[in-house]
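Here is the structure we will look at.
Here the complex is missing one protein chain, while the rest keep their positions.
Our next item is subunit A:
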Amino acid sequence: MAGYLFRRLFQSALILLGVSFITFVLLYVLPADPVRQIAGRSATAQTVENIRQQLGLDQPFLVQYWRYVSGLVQGDMGRSYLQKTEVSTLIAARLPASLLLMAGGIACELVIGLTLGVIAAVFRGRPLDQGLMVTSFVAVSAPQFVVGLLLLYVFAVQLGWFPIGGYGTAAHLVLPAVTLGIMGSGWYSRMMRSSMVEVLRQDYIRTARAKGLTRARILLHHALPNAILPIIAMIGIDIGIFMGGIVVVESVFGWPGIGQLAWQAIQRVDIPIIMGVTMVSATAIVLGNLLADLVTPMIDPRIKLR
């Protein structure tokens, strides 16, 4: 177990190194020049060159990358070009909000998705199942900014149940979390349905019925743990998709998280922030997958980590 964890953490570090390299290359070849952004339109060629030298952007690519990575392993993510603040400070200030939103979103998509998936599987082939599957298809296909604006209009503007935007109370969290979770709930309900249908066909479910157990016990105790196994691995992967959603949802609801930070940084070519947010997201994805792999053997005794 310790060996497994050690190996996986080592692999994770390598993955993050790869991510940092690829992102760095992409930002390097980007046609937008960050120095122009900083210096402004009226700056002279000399000023531009000075800033370039100051930031070390005149150095060859590998030197720049080496500086960044060696800083990174010491916990230094660099300074924002425009905000003149440590990137780590900026991210640390905004990360809790994003993690809260993400937790809310995941909880929302799992609760909605898994419940509907189980219901659809139990009523397989009947109108309720078909209705749920059509709904899930709509949920999967709806763009998040549309869903967000729709929810805002109905529940915040028209009904006034929730605040229109901002951050602070539990009521603020509901609409962004639902927006973020709705697409995933569509996915999960479909996956859970097919997984559950498969499990309900297994011999051990027939055994459970032959033992005279109640329907609820068969579903929750015998079918659910088996059906949820393939879903867990998905949740780990899903965190990556969530990161994309967070940028959109935070913008729609004015949520002060790293998504907004990234969005602003992209517009202004603030490379250290883009790099920083990318690395934090990548770390979240890698750790999420690791966590999913660690949880699986707790449910399935056949899986041994080594």
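The rule we apply is simple: contacts are C-beta pairs under 8 Å (C-beta built on N, C-alpha and C of every residue); 3 or more make two chains touch, one makes a residue touch a chain; residues count from 1.
Following the convention adopted for this analysis, contacts and distances are computed from a predicted model.
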Per UniProt record, name of the chain withheld from view ["ATP synthase protein I", "ATP phosphoribosyltransferase", "ABC transporter ATP-binding protein" or "protein-glutamate O-methyltransferase"]: "ABC transporter ATP-binding protein"
Candidate in contact with the missing chain, chosen from A:Thr115, A:Gln202, A:Ser251 or A:Gln264: A:Gln202
Absent chain, residues of subunit A that touch it: 2-3, 6-7, 202-204, 206-214, 217, 221-222, 225-226, 299-302, 306
